[in-house]
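Here's a structure for you.
A protein chain is absent from this complex, but the other protein chains hold their places.
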């Protein structure tokens, strides 16, 4: 008797994924870095390091600090820039039979629009993920993602210049993430992903100074999972578009939690550093969990804990 | 030759403490619970469980869930109420030669004012700590602490009805904690303490439901330390009144970090559960650190990492 | 009541079948104070993850300041604990909570389900000080023999009658421990129950029907064990408020709490 494997396929708007497990931007390089450790073809989607129009050198070191069950990073959005991404990084990804999602960031609305327009020309780019946790240089450096109007405008701009799905990635450093999610939904986002890192810091008590040259950094890893899960729950309650859960996901059980809370898919971030095979193990574990629970499709998980 | 011990004394406005280590509200009961484990006379101050005008039964169970390097609680502000506090709990505390700070909470502005007025009559109450993370029932349940105007009004109300120092305890679940801190300073707070717990949740994947009956709960413990430290740094930069650091402090090193970031004192919360002797060990460890660093007074630590 | 936080040396570790372990800890202060039904809070490691202490009933106290705990691996904390070796030290807090009280009745039934048998050996010893062995019966239930086999022998060697029920019939009667309780005809008896909540609910029901005294030891998730966090609540029988397991319990009269 043939045993039916559960169906892991999910859709994020028009985006069809073989399974709901993606790599979080900035934690998986441009894919190639993990080629000898992970079967890239097996992933739900690959999301690459955030790309800006021009290359960015990033922040001075130290850029990293470890914290309890977490880490702080102040990479400063170092990246090779759009052109070099297209010429040096994209060719390798063309050979990988997995949807590619490009994470974009900018200093201004126009930056985002230009990135969207240029990436729209590349068929391989299945979707964009718009990082709105960046400071808006024309608005005194307030992050796009902390103001509903700015979040609306960025989303709208990208939406108008990109024909395939647009995912907007939300910042957790806000009083009311539901309000921001609502704004980007209204602006035409096909999905939201959350959360980006939580602003934090650490101090070196020997040298009496912040551990990061940038003083502040983004907290990620298992420590932030409860915060991320809460926000996913709140947003999934409030918007009609799919929600992608991110934050501390390290095991299949973590991924299940996010899907039960209402996420249609998940991203694995910091866990890639600790266990480069995390994504594959999570995909495998999801299958096992569904089998044990006698569920035919991973879609049955989505929001299930909110219905009981 | 007599070795000079470093001086641990600090002031929070008019409040003079023998050392900067206090117990965080809700994690040390009413003091008596720890009497056989900690020398209560040795503490900088004792802050008791939050008191409301009337007793509160709190939330249904389960109220607790463990997370990575942290825990979630949804106690629901269970407490014995003002009268029973005065009749049953205060007498024991009168016998302890350590400043007593009463943490207060309410549903309305009037609640806070009444609490302040009644507690002003008790000489033993050296200061109030005003928990503004509670929902304002007259404002659709939005937490007082997430809106600068409401935070201002609560502070002002308490200020007018209490003659000794008023500490306002800030919620981290906001976009801009500096703005809230500024509002309460303007309203006459003598100090701010931060942070209260971070809103989070956890899901039981066997039973497919939130682990807490209340769905959401407050995240505390080492996991939130980087967030707390960042907020202390930001607030200490912006206000002139003393800042009291709270969040994941478990070791002397943690306490030093908060003081270097700008805190004049610290509170130990969740660590009391894991190591009931944590407060005493932290006091001892601060002394050792200062001795090793050749510092004569703990005051030299305050904000030191912000000056280099 | 005095509570101690002690670094207790692990003097002996025993592994039973069914992922059950018994640790003997050198904790003289706690041993001197502990009473049957009380518990200790144990750190399962040095790091911050897992963060919280884990509660375990005092399984027995013995000569030389020994405190024993009997535990089953059910998650990460108990897993870590099970790997500790003798010679290492555990950070133990206790004794905590309210234990069993000696029932007024002439017949005593100790009813344990699964790892819930942990505190009953200590209780039996205590009861034997004031009662004839014939007045004490031990009823043990488990999924399979593994989980209670050894303990059944321990009770036997104390001269107590032991009745067992296992779900798979591998020891004693096939069925639930509560099945053993139903046919018993006594007018005045006290039941001391310890085990999973569904079992205790049935035990409470049976006792209520028969008019017996019933003391149950409840479990909840705990953060402090010290009545400080207020996290370990269960609903009171009047449905109007809560009791706290670590302070008002873990042993309750069955009619103090709501059975949902």
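Which chain is which? They are A, B and C, in the order written, and residues in each are numbered from 1.
Criterion: a residue touches a chain if its C-beta (ideal position, glycine included) is under 8 Å from a C-beta of that chain, and two chains touch if they have at least 3 such contacts.
Because the structure is a prediction, the values reported are computed rather than measured.
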Which displayed chains the unshown chain touches: A, B, C
Full-complex contact with the absent chain, from A:42, A:139 or A:277: A:277
Full-complex contact with the absent chain, from A:13, A:29, A:135 or A:285: A:29
Contact partner of the left-out chain, one of A:52, A:250 or A:264: A:250
Touching residue (missing chain; options A:13, A:58 or A:285): A:58
Those residues of chain B which, in the complete complex, touch the missing chain: 68-69, 222
Hidden partner interface residues of chain C, rising order: 45, 47-50
Where the unshown chain meets chain A, residue by residue: 26-29, 33-34, 36-37, 49, 57-58, 60-71, 73, 75, 78, 221-222, 250, 270, 272-277
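Convention: only the chains that are shown with their structure count from here on.
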Per Cα centroids, the chain farthest from chain A: C
Winner on C-beta contact pairs when B-C is weighed against A-C: B-C
Most central chain, judged by mean C-alpha position against the global CA mean: B
Inter-centroid spacing, chain C versus chain B (mean Cα positions, whole Å): 36
Multi-partner residues of chain B (at least 2 other chains): 67-70, 221-222
Sites on chain C at which at least two other chains make contact: 48-49
